[in-house]
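One protein chain omitted, others in place.
Should a chain be cited, it is by its letter among A and B, assigned in written order, with residues numbered from 1 in that chain.
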Amino acid sequence: MRKIPLALCLAVLVAVCGHAAEPERSYVAPPRVGANPAPPFSNGVMVGETFYVAGHIGIDAATGQAASNVETEAHLVMDAVKHTVEQAGMTMDDLVSVTVYCTDLDLYDKFNAVYRTYFRGQFPARAFIGVNKLVRGARFEVAGVAVKPVGARKL
Amino acid sequence: MRKIPLALCLAVLVAVCGHAAEPERSYVAPPRVGANPAPPFSNGVMVGETFYVAGHIGIDAATGQAASNVETEAHLVMDAVKHTVEQAGMTMDDLVSVTVYCTDLDLYDKFNAVYRTYFRGQFPARAFIGVNKLVRGARFEVAGVAVKPVGARKL
Partner (left out) sequence: MRKIPLALCLAVLVAVCGHAAEPERSYVAPPRVGANPAPPFSNGVMVGETFYVAGHIGIDAATGQAASNVETEAHLVMDAVKHTVEQAGMTMDDLVSVTVYCTDLDLYDKFNAVYRTYFRGQFPARAFIGVNKLVRGARFEVAGVAVKPVGARKL
């Protein structure tokens, strides 16, 4: 019967369980707009296997405001979330929870039609909330949580 | 003094720590209403020990809309959350965080009286937010996060 050397056992323990004892943390910064100071939030924060995605909006790069066309804005906000998630080495299908804040619930079906196209597998849990107002004239703000094993990420 | 064979030690490591290296993921789908296509969200997503609960509303099965009576709606939304949580092998007391979105803050006390009855132990952290509008005429939408060790679930 083979026995295990102490060093090997400890190495395996650190490799397998190490991130549980000391979760790695990294930040995806928001883009700077012109000479403005950086806003007081990160676009995402990774801790261990969980990636907390900030509320994103669909900004028209030309105006700095939300896109005037609804479908365009829906695509821009989902593109922004996708970009942040990919900066963390994840895909949209790693999202497990999403909150959509929306200033006009009559846009529910239009938003969903765009939203569906961003996922290939089963959908995250989601809350869809009709709110009063969003920053920069946005109709949609999308936040979420994504989870992926550390070893499976593509960075 | 007993020594441990390598195979046994590795088997224990995989069994005990394995879900940390590769979190299992499973989805609770939303109920289909008639011939409508499935909506683009899951009622809950389990990853590792954490279960992300979608925003639930209190729907009257006869009308497909929110119940007209406030207490009835509060019970229906909490029943819906409870049903989803139990589909994941958890109980309401496994909820650690809840967000209540409400279209009329004057219903705060009425909602709380119903809400209290769904927990036996200490209450989850909670935010109670007065929003503009919710889907299908709902007054309440309830989302949350539940956590339970994998081995302790009843499925």
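Everything below uses one rule, namely that a contact is a pair of C-beta atoms (placed from the backbone, for glycine too) under 8 Å apart; a residue touches a chain by one contact, two chains touch by 3 or more.
All of these numbers come straight from a predicted model, not from anything done at the bench.
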item	value
Missing-partner contacts on chain B, residue numbers	1-4, 9, 12-13, 16-17, 19-20, 49, 96-99, 103, 105, 108, 112, 115-116, 119, 122-132, 145, 147, 149, 151-152
Where the missing chain touches chain A, by residue	3-6, 9-10, 13, 17, 20-23, 25, 27, 29, 39-45, 47-48, 50, 52-55, 99, 101, 131-135, 141, 143, 145
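Methods note: only the chains that are shown with their structure count from here on.
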item	value
Euclidean distance of C-alpha centroids - chain A vs chain B, Å	21
